[in-house]
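All protein chains of the complex are present and in place, except for one that has been dropped.
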Amino acid sequence: MFTFETSVRVRYAETDQMGYVYYGNYSMYYEVARTDALRSLGLTYKELEAQGVMLPVLQLNCKYIRPGKYDDLLRIRVVMQEMPTKRIKFDYEVFREDDTLINIGSTTLVFVDMKTAKPTEAPDHVKELFMPFFEKAESPE
Amino acid sequence: MFTFETSVRVRYAETDQMGYVYYGNYSMYYEVARTDALRSLGLTYKELEAQGVMLPVLQLNCKYIRPGKYDDLLRIRVVMQEMPTKRIKFDYEVFREDDTLINIGSTTLVFVDMKTAKPTEAPDHVKELFMPFFEKAESPE
Amino acid sequence: MFTFETSVRVRYAETDQMGYVYYGNYSMYYEVARTDALRSLGLTYKELEAQGVMLPVLQLNCKYIRPGKYDDLLRIRVVMQEMPTKRIKFDYEVFREDDTLINIGSTTLVFVDMKTAKPTEAPDHVKELFMPFFEKAESPE
Partner (left out) sequence: MFTFETSVRVRYAETDQMGYVYYGNYSMYYEVARTDALRSLGLTYKELEAQGVMLPVLQLNCKYIRPGKYDDLLRIRVVMQEMPTKRIKFDYEVFREDDTLINIGSTTLVFVDMKTAKPTEAPDHVKELFMPFFEKAESPE
């Protein structure tokens, strides 16, 4: 399992007249969280695209528990439960500064070869980054 | 069952450098679709808030089948499978002009009394609007 | 002089917690207005890019007179005072349905050859579209 945490400050632009973070903006926070997670391992999504691999989103799920508010410094926890294959799945938990869980979600993305526009296996150097987090405990003698 | 269709033209602002509609922007298209659907029945969400009832989103699901592109005139089909109670659920299908299905999703919203900030039953005048679409066939003698 | 009018309905996503249209979103309404204006002449910006010419924005000015509000059906008047050269300038006026002027602005864009990434003269077929609106009155005998 791989986990990572980052934070985003809610912008005025991201609120709506309900005084809440607009529900569609969590997708953007998830984006920040997963790219910061990759960056923490030494990989930027920008480089990945430069290498000819892009990662469009296949699926998004989002559950709204409490509202996010303007100027909140939200803490986002990203979890990868499985090694990437052709797909890579991230789970997210969003917390207020007082540790109230306000939102949970997940995104599934697919590795796409930009030349062929076809799904492709995660590049080896990407898999290698995650391997240490998924190595099975060796069975005792 | 209640169904309704509307359309949105993809703005440049809504694309990303992949040349696709940014995945988070479908939530905005869903918003347009469900408010246009309500409007078609003579109800605006704006009035609902003026009456002291708001409809925050509880859950969002979104499946990306094909990319939406700049300037596409997307057709969005909204379906309500059940009468609103404390909650109201909308299903969405997004089509390109050539009828290719590119995205499906759903949102569940909750009626909230703005005075108490508590969930509340859908107002009667809202239920009445939907009733004709959900009346059961009378059983034959 | 070339003028054109279009309208946009304010989305919930575009409001902020002040209950106003977020100030940055007028740039998006301007985009809709100028691309609808081009479309009215038979030109889509999408085609222009497909022909290898893009139109990045050089300058934006925006004056906020009254707030735009959720669900307002804003009417946007676009004016071109001069024939496009390497640059093209649009002026905008944004009105509420009751004809209150709420916002004025302008954008200057530059024609860029996508191969060379250099500014270029407006393509002839673009100029021809605008010519009827800028023909000088013939001098009397």
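Going in written order, the chains are labelled A, B and C, and every chain counts its residues from 1.
In the analysis below, a contact is a pair of C-beta atoms (placed from the backbone, for glycine too) under 8 Å apart; a residue touches a chain by one contact, two chains touch by 3 or more.
All figures in this text were calculated on a predicted structure; none of them were measured in a lab.
Enquirer: As a test of the contact rule: which chains in view would the missing one touch?
Expert: Hidden chain, whole complex, touched shown chains: A, B, C.
Enquirer: Which one touches the absent chain: C:7, C:27 or C:44?
Expert: C:27
Enquirer: Over the whole complex, note the residues of subunit C touching the chain we left out.
Expert: For subunit C, the residues touching the absent chain are 18, 20, 23-28, 31, 54, 56-64, 67, 107.
Enquirer: Tell me where the left-out chain touches subunit B, residue by residue.
Expert: Touch with the absent chain occurs at residues 12-13, 15-20, 22, 24, 70.
Enquirer: Considering the whole complex, not just the chains shown, which residues of subunit A touch the missing one?
Expert: Contacting residues on subunit A, toward the hidden partner: 9, 11-13, 27-28, 31-32, 35, 44-46, 70-71.
One rule holds for everything that comes next: only the chains that are shown with their structure count from here on.
Enquirer: How many degrees of rotation carry the C-alpha atoms of subunit B onto those of subunit C, rounded to the nearest 5?
Expert: Fitting subunit B to subunit C on C-alpha positions yields an angle of 180 degrees.
Enquirer: Using the average of all C-alpha atoms in each chain as its centre, how far is it in Å between subunit A and subunit C?
Expert: That gives a centre separation of 36 Å.
Enquirer: As a quick test, compute the distance in whole Å between the mean CA positions of subunit B and subunit C.
Expert: That pair's centroid distance is 30 Å.
Enquirer: Once you find the CA centre of subunit A and the CA centre of subunit B, what distance in Å lies between them?
Expert: Here subunit A and subunit B have centroids separated by 26 Å.
Enquirer: Mind pulling the residue numbers of subunit B that touch at least two other chains?
Expert: 27-28, 31
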